[in-house]
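To keep things clear, I will list the structure first and then write my remarks on it.
Only a single protein chain was left out; the remaining protein chains are all shown in position.
Up next, chain A:
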Amino acid sequence: MHEKLLIGRLIDTGSPVHRLDPRAKLTAMLLYAVMVVCARSWLALLCLMVFSVLMMALTRIPVRTYLKAAKPLRFLMLFILIVQCFAVKGGSVLVAVGSWHLDSAGLEAGAIAALRMVLLVSFTALLTFTTSPGQLNQGLEGMLKPLEWTGIPAERLSLMTGIALRFIPAILDEAQTILKAQASRGADLRELPWKEKARMLTALLVPVTVGAFRRAEDLTASMESRGYRIGAPRTRYRPLVWGQGESWFVAAFVLMCLVIVWIGFY
């Protein structure tokens, strides 16, 4: 169950990317999303791919691991590929069955769409692989802070996302624990017939929700007992520092962004 949820986990290899200011990484990811949207040709995608692999190498995490992060979405990608194949017409006819025919343009559009999806999902895993949820959140807050005058409650938002990020693995663990306990007393999900399986999984909902609430209550109590108050001025354990490394990192993404846009025009 855990392996499937590789995205959202920190993998600490101590690379320079791990040490970067989370704001730099967040900005870089936004730029990357722009690049993925703008990259519509094979050439642009190729450039983007080379760039992505180089950046991934910088983190010292194998590319294989990034690809694994995109694996849970493989059916969605397949779906996109198929839809594009059906929808886009033009070019030469590859296969024809009766009145329906698969065109080369359709296949190309589908392949490009699926590839962009793979790039986007696996590359943005870089953010969570190299940044702890806490740091990520701090970065998010740091980026929203200047917008506070517009009424965006930066601190509240970051607290909320921070807790949500912590709770997802916690809730999965909880479900895992209950499944273990049930298996150990004779109701192994893997060995039950389909109908029973569905019943067991729905039965899981109640204790997991109860567990989540219990955790939430414990968390509030422990935060308040240590003096946490929203809006109260607080110092940072690790203040955000923007150095030269951060500037270079973001500059690389800006440059790549320009390259992609430029390829798009010509």
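As a working rule, a contact is a pair of C-beta atoms (placed from the backbone, for glycine too) under 8 Å apart; a residue touches a chain by one contact, two chains touch by 3 or more; residues count from 1.
As a convention for this text, contacts and distances are computed from a predicted model.
J.: Name the omitted chain as UniProt records it, choosing among "RNA polymerase subunit sigma-70", "hydrogenase (acceptor)", "ATP-binding cassette domain-containing protein" or "Cyclopropane-fatty-acyl-phospholipid synthase".
T.: Listed in its UniProt record, the absent chain's protein name reads "ATP-binding cassette domain-containing protein".
J.: Using the touch definition from the top, which of A:178, A:240 or A:261 touches the missing chain?
T.: Reading the full complex, the residue touching the unseen chain is A:178.
J.: Using the definition of touch stated at the top, determine which of A:98, A:151, A:186 or A:239 touches the missing chain.
T.: Residue touching the absent chain, from the options given: A:186.
J.: Over the whole complex, note the residues of chain A touching the chain we left out.
T.: Touch with the absent chain occurs at residues 2-3, 6, 9, 11, 61, 65, 177-178, 180-188, 191, 206-207, 210, 214.
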